[in-house]
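For this depiction, one protein chain was excluded, whereas all remaining protein chains were kept in their positions.
Order as written gives the chain letters A, B and C; numbering starts at 1 within each chain.
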Amino acid sequence: MSSLAQKKGFGSVLWDWLTTVDHKKIAILYLATGGFFFVLGGIEAMLIRLQLAVPDNDFLSAGLYNEILTMHGTTMIFLAAMPILFGYMNAVVPLQIGARDVAFPFLNSLGFWLFFFGGIFLNLSWFMGGAPDAGWTSYASLSLYSPGPGIDFYALGLQISGAGTYIAGINFLVTIINMRAPGMTYMRMPLFTWTTFVASALILFAFPPLTIGLFFLIFDRMFGANFFDHTMGGNTIIWEHLFWIFGHPEVYILILPAFGIFSEIFSLFSRKRLFGYSAMVFATVLIGFLGFMVWAHHMFTVGLGPTANAIFAVSTMAIAVPTGVKIFNWLLTIWGGSIKVTTPMLYGLGFIPSFVAGGVTGVMQAAAPLDYQLHDSYFIVAHFHYVIVGGVVLAILAALHLYWPLMFNQMLDEKLGKITFWFFFLGFHATFFIQHFLGLMGMPRRVFTFVGDQGWDLFNLISSLGAILMAIGVIILIVNIVKTIVQNVPAGTDPWEDGRTLEWAIPQPVPFYNFKRTPLVRGLDTFWIEKQEGNKEGMSYAEPLSDIHMPNNSFIPFVMSVGLFVAAFGALYNGEKTWAVPVLVIGLGITLVSMGVRSWKDDHGYHIHKEDLMDDKGGKN
Amino acid sequence: MAEEIKYTPQTWPEHPETANLEGRNKFLGFWLFLGGETVLFASLFATFLALKNKGPEGMEFTTQSLFSEGLPLVFLMTMLLLTSSLTSVYAMYHMKNFNFRGVQTWMAVTVILGLGFLLLEIYEFNHYVHLGFHYSHSAFSSSFFTLVGTHGVHVVIGLGWIILLMLRNAKRGLSVYTAQKYYTASLYWHFIDVVWVFIFTVVYLMGVMG
Amino acid sequence: MGHDTQVVAQNKTQFEYARRKRSKAMQMQVVTFAIMIFLTFVAFAAVASGMSAFYVGPVLLLLAAVQVVLQLYYFMHMSDKGHNVAAFFLYSGALFGFTFVITFLTIVWW
Partner (left out) sequence: QEQISTLTPRGPVASEQFNLLLLSTAIMTLVIIVVVVIYVLALIKFRRSKVGEDTIPEQVEGNVKLEIIWTIVPIILLIILAVPTVWLTYTQAEVSGMDEVDAEGNKTALTVNVTAKLYWWEFEYPDLGIITAQELVVPTGEKVYFNLKAADVKHSFWIPSIGGKLDTNVENVNKFYLQFDKESEGLKDGVFYGKCAELCGPSHALMDFKVKTLSREDFDAWTAAALEEPVAPSSDLAVQGEELFVNAGCIGCHATSAAGTAGGQGPNVATFGDRNRVAGYLEHDAENLQNWIQNPQEYKPGNLMPSAADLNGGDDFTQDELDALTEYLMGLTIENK
């Protein structure tokens, strides 16, 4: 945040945030909004665990439980984990490759606001007739049957926020392909950039099928189509396929950036080059590719027939190989290094055994006949929380500590950070390890209660107690954040002292135009190379100081997103309220007109002149 | 600023659409978008193939009964769209020659052909609805109208886009900035044609064969 | 972002040469177009002739594929340089899309 912003009035600060197209600010927006949704999803998780702590509990009613369960899964995946990762990508990737900004700053802002309004829309369902209740997978027979507007909120909300994700995906792809600084060849890109790249490619190909599936659901529920109504010739299996064609790549969209974050952490805090860099890159791409060929492993019990099951079982197992390559390369990175256990590193060290445990249960589920037993039992719940919480969430928390100084020029408190880690980590294992056994002992998932004395009582209680430890961890984290912001001690450049990649070379606080002069990249871990060679500045430059071109701020992304938000209400009440269709039309109109305005005007941005760059303040803000 | 450069045919770059970073970004971004669109349409095709001829018990419509008669119409639509693809190539040809009038003229022809296609499609849909084969009639009808209709929506968007470009640039003329916009729009238009090739093959021709 | 636009004036011969090259290319486009019209015609004729679907089906798909390649490479200039990344992503999309179609044909109504 530039110091100028603080002198402005509240109104203009707000305006600045609403119209910003600066990737660093959009990163903060993503992080804050995603963080909010993470706490929301976490509170929903706590309600789930409270309800299941004891048998025959009537703390939550059956219907309400299903709503909370659905919103927990949906919120965590779409509104918390993915956006927070986008936040880090936005904050780090352009700096890491030495770019001025992302390729499409305007679209970057549009992507954020679409996500934002989609998430708000989805959560308004709580106050407007009930939340969706068919699980985050929203299988078609139940989602068509489900009364009330909940499922409509789900379909429309995800459609809007999905559009935002799709835009963000294309944006990162183009940024990484076109905007790398001179010398930053593909095989010199830091792993976080690589994983962002592959995850974005997955978004590019995985979100269209979801879009189509959601359209079918919307048309079926609101506009009289018959895609999933079997009495009219429809077929619910189509939804299952479309959902999982999206859904499986989605989990890799989450885990790959997490892998990237840990790759940075291991090499940074071991003071060592990443072991087997090219194998790591290759494994990343391979995981991305295989990720599209395995979706039916979520459908082993649907009755697809032995041939389909066998093919998908074997292709699923294959993913263990490239993932294993990554694990072993990480181990060999810390092997022979100089390991400093900072908070981010602590998360990294917690990640390895946790994720491996989650990954291998995934391979067990890939054995189709065994999955007939495991599917839709608590074993599955245990598996995916091990990979998601033990992988993605640990990465999110690690990156929060790692990149906080980069984003805010402050250090989070290390001591509190480590306390958070231990609460969260122990709580996590207590909560989910035991769920493997619950599953094997016959407990199905998505049950709002269970009858006592089936051998499940104690394990469920332990699981719930573990969740409380996690919550304590999160609360300490929030305390840490508040404390750090209030104290506001500048962290300075290269706060972890062993920074290896370009983002650590940039002066703090980061100027809004990023690098004054485009850096020249001379190898993998370019900052490290420069430092080792005794370059005080820590950077070589590719060009002399010259004018910098900057994009203009714009309010249009916000307005476009509001338009879709409004239109969604029209679609939702179609056929029920007379004002529905006009509202739909007005909403779409707002979006289209603002698109037209954007297209009609020339927007060439502005330049910061060389002379202004010479004095330290930098150009206009 | 570069945008104010007054080009002459001699100074006009060979690839105006990718003459600067902004152009290259949009160019690449748009191609990636088309990659995503491929998957989008693949999902629609897959669904249509799974649901074609599926309906409530005793449904009288099949692809054969519906599309056999209309083949000449579909042929005509195909011709219109194919030709419009060529005319948009002409527009790009003139763009590379720095001939703004040529660009506008051929884009206009493209629009007219596209409108012709659209009218025929509306006529066709209307015909089916009159037969009783409306959107809510069956899974078959839903998947048919959604697949072909999504293509139709793309046509509408493409036309709207091109018209808007012609209007907004009427005064501005050609620059690297505007050339890039025309180029992307024409890519989009070709892609619409590509999709149509599959639609007439998979939906109509293979449908008629049963 | 105009500052990286290179403005280079061509001399007369270069200019004439480039112009000719472009009109050559345009002629190619027209030929391509003729081929596409022809292929379309063949496709419709094959169906109208009422031959067995067993033979005609694959032919139709082949004709469509050829047309699409023509469209991509000539009309959309994918053969020009600087299209590698674009081609890679387009083909990946096509490959995934193809997989979806196959599965929907085989394991939706089993």
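Just so we're on the same page, contacts are C-beta pairs under 8 Å (C-beta built on N, C-alpha and C of every residue); 3 or more make two chains touch, one makes a residue touch a chain.
Note that the structure is a prediction, hence the values are computed from the model and not measured.
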Among A:135, A:224, A:589 or A:605, residue touching the chain not depicted: A:135
Option from A:235, A:263, A:284 or A:591 whose C-beta touches the chain left out: A:235
Contact residue for the chain not shown (choose from A:337, A:495, A:589 or A:605): A:337
Residues belonging to subunit A that touch the chain removed from view: 61-63, 66, 133-135, 139, 141-142, 145-146, 230, 234-237, 270-273, 275-279, 301-303, 305-306, 309-310, 313-314, 317-318, 320-321, 324-325, 327-329, 331-332, 334-341, 349, 352-353, 356-357, 360-361, 363-364, 366-373, 375-377, 440-442, 444, 446-451, 454-455, 532
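Note that in this section only the chains that are shown with their structure count from here on.
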Where subunit A and subunit B are represented by their mean Cα positions, the distance between them in whole Å: 34
Gap in Å, rounded to a whole number, between the CA centres of subunit C and subunit B: 14
Distance between chain centroids, defined by C-alpha means - subunit A, subunit C (Å): 36
Touching two or more other chains - residues of subunit C: 1-3, 85, 89, 92-93, 96, 100, 103-104, 108-109
For subunit B, residues contacting two or more additional chains: 1, 3, 21, 28, 32, 35-37, 39, 43, 47, 50, 177
Subunit C residues within the subunit B interface of the complex: 1-10, 15, 18-19, 22-23, 25-26, 29-30, 33, 36-37, 40, 43-44, 47-48, 53, 56-57, 60-61, 63-64, 67-68, 71-72, 75-76, 82-83, 85-86, 89-90, 92-94, 96-98, 100-101, 103-105, 108-109
Touching residues on subunit B, where the partner in the complex is subunit C: 1-3, 5, 7-11, 13-15, 18-22, 28, 31-32, 34-39, 41-43, 45-47, 49-50, 71, 75, 78-79, 82-83, 85-86, 89-90, 93, 96-97, 176-177, 187, 190-191, 193-194, 197-198, 200-202, 205-206, 208-210
In the complex with subunit C, residue positions of subunit A that touch it: 173, 177, 201, 204-205, 209, 235, 237-238, 241, 245, 292-293, 296, 303-305, 308, 546-547, 549, 604-605, 607
